[in-house]
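What you see is the complex with one protein chain gone and the rest in place.
Let's look at chain A:
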Amino acid sequence: MSWLIALRAILHREALRFLGQRGRLVAALVRPLVWLFVFAAGFRAALGLSIIPPYQTYITYETYILPGLCGMICLFNGMQSSLSLVYDREMGSMRLLLTAPLPRWWLLLSKLAAGMLVSLLQVALFLGIAALWGLRAPAIGYLAVLPAAGLAGLMLGAMGLMLSSLIRQLENFAGVMNFVIFPMFFLSSALYPIWKMREANPALARLCEVNPFTHAVELIRFALYGQLNLPALGWTVLATALFSAAAVWGYDPARGVQNRRA
């Protein structure tokens, strides 16, 4: 019972913080919206897309990158919420969390679930704005995309948590942007199909294929059209499990963070 009370409190706190911080909410939405309305408009003419699953007809570039931008929201939010733990103010609250009389893995999973909840709120708002703009998915897709984006959010949050526990010198978020977020985002199917990348550079296409973010994006893409992409689900679940295990290992008081000074 006390486990669930703690989980509920952690979720509630994160939701309150997110909704209370207007700037964070606006920033979280502006980033994908700029990509959608500005970048996609500019690239629409440059990039010809053939019909690939799950699409059954020719689609606009905006339609293509919509799932990728949902993934981008999860990527930024997952990394931001987890990596903010290493900075002073948040490290304090993480310490407080870790001194609670509950198993550490449960506390970390609760923290991940809270990050996922915020990702889902952002994705829902983003898809709502896109729908108002005319970029609509089938009704079933809006339901199916929630668990898909939730899983993507968990995976990316777990990755951030793992990084925050294992990497000792994260000077600032810009460093993480350059070394983690941008490579993951651009070496994925978020902005262009992998076959396009293969035409240009097969080695890079191979990297895209092994990038877990690609699978998260494809999971979201198919879910948005009411379809299940089983391989993408499998890879995303596997990556979530691996990243979570590494994060729990990293936050084990006898191992990972022990080398970090108090």
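Please note the rule applied: a contact is a pair of C-beta atoms (placed from the backbone, for glycine too) under 8 Å apart; a residue touches a chain by one contact, two chains touch by 3 or more; residues count from 1.
Throughout what follows, contacts and distances are computed from a predicted model.
One chain of this complex is left out of the view, and of "Succinate dehydrogenase", "ABC transporter ATP-binding protein", "Molybdopterin synthase catalytic subunit" or "TonB-dependent receptor", the protein name its UniProt record gives is "ABC transporter ATP-binding protein". Which of A:Leu25, A:Ile59 or A:Leu98 touches the hidden chain is settled by the complete complex: it is A:Leu98. Contact between chain A and the absent chain runs through residues 1-2, 5-6, 8-10, 12-13, 16-17, 20-21, 88-89, 91-93, 95-103, 253-254, 257-259, 261-262.
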